[in-house]
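In this view, the complex is presented without one of its protein chains, the others remaining in place.
Take a look at subunit A:
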Amino acid sequence: MAAPFQERAAPSRAWRLAGYGAGAALVVTGLAGLAADARHTHPFGWALWFGGLIAAHDGIVAPLVVTAGVLAGRVREPYRFWLRAALAVGGVLALVALPMVLGIGRRPDNPSLLPLDYGRDLLVVLGAVASAAAVAALRDGRRGHRGRRLPRQGAGRGGGRSPTGR
């Protein structure tokens, strides 16, 4: 089903070339700017952050998330979905708040920078997320007992397809 459909939907040759041309021009502009402005861009430090973030994501964050997802998979539905949702949402909010919670940027001369108690605020936010997920899970759980069909979860064991490789 997919192959003829995809061919018809593919952008025309002219569009492809225009896209590649514009993209390549922007990539070259960026690299040239980074190199030409080396006094400010500090290419070694830049490359360290660029590569370091990829390594941190692919080597640490993604495996941790996958592991957490597998562990949460031991819980039965509908609680499983809400547990995973709460972990994902709470994890993202904690990540965004982390630099503020750590207070790395605080400066004694300027109390208007990072003026809040971010540790407390993050706990409040995480508490609200956990409570909302718990309420939703209990609601779905009760519905399930009354025999209503729940939406099927694609994340279940053996229920999914294998990833599409390229």
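Quick note on the criterion: contacts are C-beta pairs under 8 Å (C-beta built on N, C-alpha and C of every residue); 3 or more make two chains touch, one makes a residue touch a chain; residues count from 1.
One rule holds in what follows: contacts and distances are computed from a predicted model.
For the chain of the complex excluded from view, the name given in UniProt is "Molybdopterin-binding protein" [choices: "Cell wall protein", "Molybdopterin-binding protein", "3-oxoadipate CoA-transferase alpha subunit" or "KipI antagonist"]. Residues of subunit A in touch with the missing chain: 2, 5-7, 9-11, 15-16, 19-20, 22-31, 33-34, 37, 40-42, 44-46, 49-51, 53-54, 57-58, 61-62, 65-66, 69, 81, 84-85, 88-89, 92-93, 95-97, 99-100, 102, 104-107, 109-116, 118, 121-122, 124-125, 129, 151-155, 157-166.
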